[in-house]
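One chain of protein is taken out of this complex; the other chains stay put.
== chain A ==
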């Protein structure tokens, strides 16, 4: 029977270890009265680059809020605590950590991680516990069509990106007749690929080629060769930075080109232009936000320029739309707290739904599905290895050029 005794004690030890860890976390959480925001983040794994961007701006925001005494809740100011965990780019982990944040750390709000897929997972947990979840990097309407009542997104629907782009390009290059679309089979890139094909057809273009490539594709040669054979006037490729750098390099190797080449999200990220150097020149794209805009509004950063300066001083680089949108997500919470003046879950949820604010990132007002309302989104192009804005007219700083031969 001695082996049974040992087994039992081993089991108890394991269990005790687990329990102790849980208790420690719970004890630390109860120590002070603060606003707690939980964020499952991809700090390692496939989405680490994007996760780190969220991490930077959220920390900047929290630091600034706390330096000013905290957030106004009723007649007192409360400090903000951001609790982050690395979910290692694994969906299962993300939902587990969201649960941990709600149960152990007792967070009042959740920030959703990068990407539409993982946003869905985290928002599902938030919905069950009725914790408001702010998603700053999910733009696919399919994320917001699940009748979740506690999910709000600061990006505008990506449908708005396609129609305006087709219109602008047709104006500039009236001889554009055919388009070839290659999209990554993943929530956001797929919806962009399908959206552009629909918008192009609606405005009289012929879709000469349209295919999706699976996540993790390491070679686009076959698809690019097929595209070359159709001699399109416009090549439109969607995916994330690594996919698009690879596609652009292979286009060069195979001699595939067109007067217009668009890559989404490509040039929205500085990693793209840095990775490609001269090859990036001429590539167009659309984005949700650009630091050349000049919005003013409430919050810790009163103007776009103020945010830009501080970001640049802190990191040495330029912020992109992920930085802008995620930093603005904090303002949504700040505004809701100020208006309700309490920490009541239901009141806060309703207050967020009624958000109508101006920020450095632009206006934030949620539609019935919880998404930020559509607005004019910037269309950008790489010229001389820097990002120029082609539209909308208010922030335009360059004319469109044809793809260099």
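Note that contacts are C-beta pairs under 8 Å (C-beta built on N, C-alpha and C of every residue); 3 or more make two chains touch, one makes a residue touch a chain; residues count from 1.
Methods note: contacts and distances are computed from a predicted model.
Between the listed names "Twin-arginine translocation pathway signal", "Branched-chain amino acid ABC transporter permease", "HAD-IIIC family phosphatase" or "Phosphoribosylformylglycinamidine synthase subunit PurS", the UniProt record for the complex's undisplayed chain reads "Branched-chain amino acid ABC transporter permease".
For the chain left out of this panel, the touching residue among A:70, A:124, A:302 or A:392 is A:124. Among A:91, A:159 or A:392, only A:91 touches the chain left out of the display.
Checked against the full complex, the one of A:49, A:63, A:81 or A:99 touching the unshown chain is A:99.
The omitted chain makes contact with chain A at the following residues, 1-4, 6-8, 10-11, 14-15, 17-19, 21-22, 24-26, 44, 84-86, 88, 90-92, 95-96, 99-100, 102-104, 117, 120-121, 124, 127-129, 142, 146, 184-187, 189-191, 212, 214-216.
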